[in-house]
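Note that one protein chain is taken out, while the other chains of the complex remain in position.
This part shows chain A:
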Amino acid sequence: MIEARDVTLSFGETPALRGATLTVAEGEILAVMGPSGSGKSTLLHCLAGILVPDTGEIHFAGQRIDTLDEGARSALRRDRFGFVFQFGQLVPELTAVENVALPLLLAGTRRRTAVAEAASWFARLDLDGLQGRRSGELSGGQAQRVALARGLVAKPRVLFADEPTGSLDSLTGEHVMDLLVGAAREQGTTVVVVTHEARVAAYADREVIVRDGTVTTAVLA
């Protein structure tokens, strides 16, 4: 489904990835683990077409994507990928339901349809009654579940999650992971989740370790 082949990337003089190779199968939930600064988030950004490697290749669904121009990669991210980050990064001016509807609106769905589709996610993620709240009126766990709904609402082929529970306490974080895994499995979404927490990684089908910019453990569980 998605693959990095011998990817290198430096920020100035500092190498972040030094020949990272990784394959994620369709429908798989993969945890990318590793110490701080090991390059795991950079690898996720390369897989998602946010960053372009210096050398190496990124393939998605049989197509090489690192050679696409910014416009094409941007369209790919909008149409095929979903994202969840450590801090929900909700748009503060919008209500929760408008935040969730955003990817559909950007893809050209009519507003009424987009909002109705977005609203249907609130019950699935234990967010009933919170549709009209703005991000400042949500708890950390609620905001992260809204962000998760936003990441999944457009039925992406791949969901990229970068430390999705990093700002939550352990119980709330596990609730988010439980919902993430349940929803992803239900709609067959492939998931790449970056985490330094073993308890989060334990929700995945398998894990890889990024160390010094290379993927050091890539064994099927």
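Definition applied: contacts are C-beta pairs under 8 Å (C-beta built on N, C-alpha and C of every residue); 3 or more make two chains touch, one makes a residue touch a chain; residues count from 1.
Everything below uses one rule, namely that contacts and distances are computed from a predicted model.
Hidden from the displayed complex is a chain whose UniProt protein name, among "N-acetylglucosamine transport system permease protein", "Aldehyde dehydrogenase (NAD+)", "PadR family transcriptional regulator" or "Sodium:proton antiporter", is "PadR family transcriptional regulator". Residue-wise, the contact with the chain that is not shown comes from A:Ala201, picked out of A:Ile2, A:Ile65, A:Val84 or A:Ala201. Where chain A meets the omitted chain, the residues involved are 35, 178, 181, 198-199, 201-204, 207, 209, 216-217, 219, 221.
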